[in-house]
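Note that this complex is displayed minus one protein chain, with the remaining chains in position.
So, subunit A:
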Amino acid sequence: MNSIRYKISGVTYSVLQAANCNFRPALLQCRLYSGPTSFPDYFRNPIFSKEEQAKLIEFNELSKLASTPVKPPGVSETSSVYYDPLVNKVINHVMKMGNKNLARQIVEKAFENVKRLQIERYHLASTPEEKEKVILNPKDILHKAIENCRPLLQLLPIKRGGITYQVPGPITEKRSLFLAIKWLLEATNDKERTIHFPEQFAWELLDAANNTGKVVKRKQDLHRQCEANRAYAHYRWQ
């Protein structure tokens, strides 16, 4: 019985469960897709983008995947041309109380503002070389801004001899991404009451993409602090 259950995918499983309430195993926690945690860790992540699917077919890996259970993709994970995982991430950071619709709206509004500002700048530029330098795609701006905001080091509080030292150390990719997005949003929310989020976020993105502004300064401050505390670095392993 168990062996069968592991082979069928998530969707079929829930259908089965809906059809027959007695068919409920104690081992498997199935909460009808409330989140990715409701699937055991041997469930594979879904592959929903068309390019990746094409790659799978090219390398003949599709037949291998056919027998493994796969999580269903989230509602926002689509195979649309303009789907971007990073944008999705930022939207999730902006979201409050699960109101993703609103979060998506204001992030897209910010993109629109970025685009308008950049198109205006494009028209103002006099020579073709200058025009070429203007990045018009708001998603490229976002990618560049986050790349510029990512810290390379972090400070960890470590207690030695009753004193807590701020010890510099390396940072993981994931955490640096988290910090970059968090700082961008903190800088955005630090604004006048009369200015709306989309406008301020657009300005912050453009500033960060240009390697200037509050967030980049914050990153540089952190780096400077790490440099100053390099004497404590050995506390990481001693």
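Here is the rule we go by: contacts are C-beta pairs under 8 Å (C-beta built on N, C-alpha and C of every residue); 3 or more make two chains touch, one makes a residue touch a chain; residues count from 1.
Operating definition for what follows: contacts and distances are computed from a predicted model.
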Which of "Small ribosomal subunit protein mS29", "General transcription factor IIH subunit", "Ubiquitin-related modifier 1 homolog" or "DNA primase" matches, in UniProt, the chain that is not displayed: "Small ribosomal subunit protein mS29"
Candidate in contact with the missing chain, chosen from A:K71, A:K100 or A:K115: A:K115
Of A:P69, A:P138 or A:P168, the residue in touch with the unshown chain: A:P138
Identified contact with the non-displayed chain, of A:Y42, A:F59, A:Y82 or A:W237: A:Y82
Contact footprint on subunit A, counting only the chain that is left out: 80-82, 107-109, 111-112, 115-116, 119-120, 122-123, 136-138
